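The structure under discussion is supplied below as structure tokens; questions concerning it will follow.
Every protein chain but one is kept in place in this view of the complex.
Chain nomenclature is as follows: A and B, assigned in order of appearance, with residue numbering initiated at 1 for each chain independently.
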Amino acid sequence: MAVPNLSSVGNWLRSPSGKRMIALTLFYLTLGLLFSTVAGTYIVRSEVHQSAYGEDWNDLSSFRADIKEQGITTTSIVSSPLLLEEIQSPRDTVFVVSGIERDTISLPRFSADSSVIQLVEGLGYSTSEIEAISNFVERGGTIVVLDDFGYAQGLADDFGLGYSGHQLYDTQTWDPDLDFNYVWLNITNGFNYSSTSGSRTNTNPCLADADSDGTPDFLEGILGVPTSSDLALCSHRWDSITATYNMDPGYDLLLNQPSAFDKDSAGENADDNLYPIGFSTQDAYLDTNNDGKLTVGFSGTDAGSDEQGPFAMYVKYCRSRNCDNPDSGRAYFVTDGSMLVNSIYDTEGVESGVYGEFNKTPDSNDNRRWALDLIAEALMSNDGNGSISEEAQVIFDESRHQQPSFMGDTYNLLYYILIYFTNDWMAMLLMFLGLFVLFEFIIIKKLDPEPWRHVFSIIYYGYGDSRRYEYYGRANKIKQILLTRVRNVNSLTREEFDALPARELQKMVNDPVLVKFIFEDRRYSMEEIIAVIKRIKTWGRR
Amino acid sequence: MWTRKASILGAGGVSLVLVGMMMSNFQMMVFGVAFVAFLAVNSWITGHGDIQVVRTLSADNLYKGDDLYVELEITNPSWRRTQQLEIYDNIPHEMKLRSGLNYMRVNLGPGETTRVRYVLRCPLRGHYSIGPISIRYRDSFNLFSQEMYVDHRSDLIVFPQVREIEEAMVRSRTPKMYTGATTLRTPGPGTEFFSLREYVPGDPFKIINWKAFARTGQLIVNEKCRDAVTDVFILVDSRDISRIGTVLKNPLEVGTVAAASLASYFIKRRDSVALAVYDERLSFLPPDTGDKQYFKILSSLAGVAPKGAMPLQAVTNALSSRFSRGSPVFIISALEGDGTTIPAIRDLAGRGHEVIILSPSSVDFERLVSRIPRTSYEVLKLERQNRLTALAGFGARVIDWMPDVELSQALLQVKMG
Partner (left out) sequence: MAEDVAIQGEGLETLHLKVLRRKWQILALQITATISLFSMYIMMTRTYGVCDSVESSWCPALDHTLTLGVIEQFLQGQPEALSLPIPDWMTGVGNLGDGRYWMPLFVISILVAGWTILGLQTAKLRRQVNMGILGAALLYLAGLFVINWLIGMIFSFELYLPFGQIDTNRNHVEYLVGPLLLYIQLFILVFYFLPVISGLLGIWGMSKSKISWAIGSTIIYLGLHALLSYEGVRSTIELNLNALPVQIGEATEWGGLVAPEIVPLLIISLLMMIFLESGFATIRYVEYAFKLPESCKKDPEYVKQFDNILNIHLQQTVGVTFFVGLVTALALKFDDLIVDLVSVFEGSQWSEQVKESLELQLTYGTVISALIFVIFIAGLRYIIPWPRISGLIEKGIRQIRDQSV
């Protein structure tokens, strides 16, 4: 094989095919650049965390493992929560959102309330996604929203809540073993929904104890040590060493860099079935000036100072009043996105070094008990049987998490677009329009080649001038032709003929009608013309 | 290229999938996927058009109105099936399919050959070319089709018809003056020896008399005697105006037939025939005899097309030096729209030429295509009559040729001045 030398490469580059290749390469490079720029704005590379499928200290793998251990199916949504609309049994489904790390791509939409096009979408989730989520809750589903400074605002708004978006410092309950970023949220009774409701532990099957004998209803009648199947989803409350069942309705939750709800939006509003349950202490401050420091002022309204507590940090929403109906939808909002990450949730694992070495290890906390309690409340029947539906599942929202690879992000984006266009009304409308235009285009533009057929055609015509014909019908022209005829017959030149006296001409013509025609200048009728022509025709022949 | 069906199938498939998703209807989705799969599977079996085509014609030259037999031999030399292949031989519109078809649908296997045979009738003289061969291949389900052509052309000339006019020429008064192939004692290309003369550069070597060269040391050439009696000049009017009438019946068309027939008649008599065709310019074939000249004349007549408006006098002036003395001149013209006709013919006749004017009656040809009012027609005829009479007055022999009169018949109607 010949080795191509430099000049041949140069020649090739100058040749039309070479130029074409260069142009094509440049085109695709530009296209690639454009695409990556657009994709880059969507995919902001940052740390990958808070994923139920990651095994790092800042992921939620042990929470998911606990759920799976209890025999519950775990599922993920990688594209869009719009898919919640497709869930057949929301009653047996929990949707967990842990940290909403990024915004979404969506179209402007028509909103029914203001009857105008809504150009700006809510933060985090698109309006139709929020609709899908709240619909899900309405149909009996349970959602858990854990977020601090992310994009949970839009979703929380729909439930009448407002994330403040500022970090909370609690001078009383911060963890001195760790640092001020770690704040304890101590709740004496997690089921005191409102000041009037009293403790409603009976709404949770793990704590429901109608006869107040210290044994939960679902374990009534079980003699001896309950098996794990007896314990069902409440096995986390059973201490196998001491063989005791923990009936504590309170939780000591450890939060990391928490935020808090806005004071005005998270107030106790029982009419809305929105129950603020966990509060910071009086001595908690929100870093409203975002200086990263605690600035104590004289009052909350002081412009330069941070706002002072107490702030709601854990709010529970129930479709039914006081969460009485176990089949009604629930929503849990906590102002910390990382309260279920492995390093806090799985203190034993941290101790044993599963997640690597840490300088300080968190104390044991009730985060795990709280999380599994709410799973049990959602999926376990509260009729004393402790039965679990076969369709019970916990769905983790991974659609708003960074993916560990570019491929993964693209894959998710692809699904997002597809699901968005087949579920969001505005997008569906656009898509229908697009399909319609596509079909129109095909029908109008895409024509099959005509069948070949030989056409024999030699038909064309020569002249034919109606104006000329008219001219040849005039008396003057006829007169001229008659005179030429007379001249020809008598073999005279034009000059000789012109010089001829009238009497001579009359003699030559020798026809009174024609003589009269030559000398008389008047209008002739059609019949007269025809008669004259006939006469001229016969004239020469005599 | 995707056909309309494929485009609709593809777009329909994707739409069904999307709408199926919207409505959570699995049937639609399966339909959609199946449609797209149908396209995908079929895209594997597209055909090709790499075929070899050989066209054979029954003749390269033929006379107007004759039949031409065409055969296309199509071979698929590749290892692939062509799939459905449409083969279409492009033939000029002026030709008529007599039998067979210039089109075939085939599906040629590797190495397979097929033949398309058809017969064309050529009702119009002219220079034509058959080809190229258009090819369209597609798959069995008409989803993808591609067009191309094989640039294989065959040229052919359709001569004007040649009519038998010998009898007419014998019976009419016109040809009586030409008494046949009696040797005229003038030098020229011929067979009989005439004289010797000195070599002039440009003379062909084969006529050098080598014996005389050997004898004298000088280059001497044999001069032959011209065979023909006469140089017959045929002037054909191909001006734009000569197209009056239909495409098959107009002064030019019948004029070419007349010119071809006259040329054929005189060349058969071993006369020399010269042809001058004037349209927007003058094209002149110098007098010569023999088959080659005959072919040249026919070929040149095949190519004439009506255009331009060169006056006759310009023609006769240009040719005046070329006209052999006393030779007969045939002028084939409708004599329309040219004021110089009369002086030109008067000059020719004055110079001692026998002028025979064969004039197709353009008014009557015009009547074939447009409705002329009776009076106008009669007046037009009278005017034409005047013109012909005037020409006859200068000693030309004038033939007023009506459209439905045969050439031989017309030649008998010489009108003397």
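Here is the rule we use: a residue touches a chain if its C-beta (ideal position, glycine included) is under 8 Å from a C-beta of that chain, and two chains touch if they have at least 3 such contacts.
Quantities reported herein were computed from a predicted structural model and do not represent experimental measurements.
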Task: From the listed residues B:Ser140, B:Gln218, B:Ser320 or B:Gln409, report the one that touches the chain absent from this view.
output: B:Ser140
Message: Using the touch definition from the top, which of B:Ile8, B:Val116 or B:Ala410 touches the missing chain?
response: B:Val116
- prompt: So which bits of subunit A touch the chain we can't see?
  reply: 48, 51-55, 59, 74-79, 83, 86, 88, 395-396, 398, 403-405, 407-408, 411, 414-415, 418-419, 422
In subunit B, positions touching the absent partner: 14, 17, 20-21, 23-48, 56-60, 69-71, 78-81, 83-84, 97, 99-101, 104-111, 114-119, 139-142
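FYI, only the chains that are shown with their structure count from here on.
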- request: Give, as an integer number of Å, the spacing between the C-alpha centres of subunit B and subunit A.
  value: 70
- request: Could you pull out which subunit B residues touch subunit A in their complex?
  value: 2-5, 7-8, 11, 15, 18, 21-22, 24, 86, 88, 91, 93-97, 101-103, 123-124, 134, 136, 145, 147, 241, 243-248, 250, 365-366, 369-370, 372-376, 378-380, 382-383, 385-386, 389-390, 393
Task: In the complex, go through subunit A and note every residue touching subunit B.
output: 86, 418, 421-423, 428, 431, 435, 438-439, 442-443, 446-449, 452-464, 466, 468-470, 472-473, 477-478, 481-482, 484-485, 488-489, 491, 526, 529-530, 533, 536-537
